[in-house]
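Left out: one protein chain. Kept in place: all the others.
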Amino acid sequence: MVEMKTLDMREGAQGRRQQGEEITVGSLRARSYWMMVWVRLRRDPVSMVCGVILILIALASIFAPWLAPHDPYQTSVFKRLAPIGSPNYLLGADELGRDMLSRLLYGGRVSLFVGLFPVVGALLVGGTAGIAAGFVGGRTNMLIMRLMDVFYAFPSVLLAIAISGALGAGFFNVILSLTLILIPPIARVSESVTTQVRTYDFVEAARASGAGSWTIIRVHVLSNVLGPIFIYATSLMSFSIIVASGLSFLGLGVTPPTADWGLMLSTLRQSIWVNPYVAALPGAMIFITSLCFNLLSDGLRSAMDMRL
Amino acid sequence: MMTVHPERAAGRSEREQPLLAVRGLRKYFPVKGGLFNRSVAMVQAVDEVSFEVREGEVLGIVGESGCGKSTTARLLMRLIEPDAGEVSFDGAAVGTRDGISTKELRRQVQMVFQDSYSSLNPRLPVEDTIAFGPIVHGIGRTEAKERAYRLLGEVGLDPQRFGRRYPHELSGGQRQRINIARALALRPKLVLLDEAVSALDKSVEAQVLNLLLDLKKEFSLTYLFISHDLSVVHYISDRVLVMYLGKIVEIGPVDLVYNCPVHPYTRALLLSRPSMDPGDRKTEPPLSGDPPTPINPPSGCRFRTRCAYAEEVCERIEPTLFELDEHRNHQTACHMAVPGSGHSKAAASTTA
Partner (left out) sequence: MVYYIIRRVLYAIPIALGVSIICFSLVYLGPGDPIQAVMPDEASEAETQRIRVAYGFDKPIPIQYLLWLNRAVQGDFGNSLQHNRPVIAELIPALQNTFRLAVFAATLSFLIAFVAGGIAAYRNGTWIDKSVTAFAITGVSVPHYWVAIILVIIFAVELGMLPAIGMGSGSSRDWAWDLDHVKALVMPVIALSMIPMGIIMRTTRASVLEVLSQDYVETLRSKGLSELNVLRHVIRNASPTVLAVTGLQFGHLLGGSILIETVFVWPGSGLLLNEAIFKRDVPILQGTVLVLAIFFVFVNLIVDIMQTWLDPRIKRG
């Protein structure tokens, strides 16, 4: 027993050196998985900057009523297309004289919600369907995934436009159609990840311990499957925002005079000959948000990959 | 077909009946192909396998890759459903109404897998992994945790330092100890070790083997030790079972089989081991060619295509396990050993 203990300590020390972790002898508690992900994420400057920017944009949108200097629906004939930096109109005014800064702040509420809520909805529906299909396997799996394949057979943008076109414009319709087109890819990824995890030995070992299917899913499968699914969902967020704004741009989304980045981009289009900078502003917001989501999603993926 | 009677088996151990009795176990896997992914052929992974495991012994199972050893282990734990055959644990048939249920079987029989990393949930601290089994079977959380703690100590890992660790923070040897602790958490009577030390470095392997022997003594365990490494099996086993292409070709006490192998395959296998003696060189491989595919195994004796002594009877009739020695329980499935089988090397028939 004594030899084993000393050998173990050597093994243990070697193991620690291999991992490169700074676990001192005194540290008795290893960090939980998500805490380790957070520590790794913290060290990535790009992800941190993007995270901060996104939080700022979100906060600015949420607190728009307090931050906006003007009423976003207040038109003014004199201030039409005022350039950026006009007195009182920090970012200029749109074609109806409404303050751009206020419209962008209020617009953020709509654009962000319409862009992100569908991802959440699709996660709930598609994720559940995919995990169920992946775990059960067999005919049920085939049935669910074949059904997804039919929707997957459409180019996503086309399907979104077709559904939106059929349903008509409107806040809820956009959310619905966007959720519908996001469900198949999330379901597909969920199914693929679950099927993979199902083949791992520890799932078999859990079954060998006498556990039933629900316990195995709850304790072993979910914790290993939700990570990759979640990462995939975050990578869909930028796509979702772009398409949601695109639908509004076409007039299939929210209706005027609601402030929404995509809609603003559309109505300001005529004005590019007069004041191009103001006209480009809403698109810049969409771009920045989308870019930050993508960079953050990449950073998250690297942080979650424990092998690196 | 069993030619060993339970009463003769009792000569070795105190109990009348074996801990595990396997009769006629069979599992074929379908091969899909063709236009509609129909089943075009069957992989005969395990075919009419029958043997016993006696309480307190270590039964080793050896064979080359693809011979069906791992499938047999999974069939025993009912992780795969057998196509045919029956398994009895402690006299009670598994899966029948008056026998024991699969869940109960899984409390009495546990398994340690080969890949130490993928057999542990990367998201759970190891003490939770060990405690999982008892909790599933109704033990309270605190008591299960305590049991896990004690077992960590038993396998040589300090519970304070290692309890909350995650699998990726441990070395291969440590992970395998966790796997062993996990297997013991349910206080099983029989532990199936499927290539449990094959992936470890040699020095670590030696430690783990010794640990296994210590634990066996301490907890009165019985082992089924599957490996392709002949020396390891020799070290740890009391009896050994040799498999080839889904069939058992020889069973017997390990020293007897290793020193006096009867079946040509066993002999070739043992001869294939390189010797430490430079004077003892082999210029020709004892076994030529690749094993035939288990999809369409040779008729009659499956080994005949590589056997130097194959004859016409070997092609016609499939040999069954024959008791060579009443007292020492050495059996082999070869026509050469059976008097009156029709093989030229066999003795003349003993019946008049």
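Per-chain numbering from 1; labels A and B assigned in written order.
One rule holds for everything that comes next: a residue touches a chain if its C-beta (ideal position, glycine included) is under 8 Å from a C-beta of that chain, and two chains touch if they have at least 3 such contacts.
Since we're looking at a predicted model, the values are computed, not measured.
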Touch residues of chain A, complete complex, unshown partner: 146, 149-151, 153-159, 161-163, 165-168, 238, 242, 245-246, 249-252, 265, 269, 272-273, 276, 279-280, 283-284, 286-287, 290-291, 293-295, 298
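Throughout what follows, only the chains that are shown with their structure count from here on.
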Gap in Å, rounded to a whole number, between the CA centres of chain B and chain A: 49
Of chain B, residues touching chain A in the complex: 77, 79, 102-103, 106-107, 110-111, 113, 115, 118-125, 129, 132-133, 136-137, 156-158, 160-162, 164-166, 168-171, 173-174, 179, 182, 186, 204, 207, 211
Residue numbers on chain A that touch chain B, as the complex places them: 1, 4-5, 7-8, 11-12, 14-16, 18-19, 21, 23, 28-30, 33, 200-202, 204-211, 215, 219-220, 223-224, 306
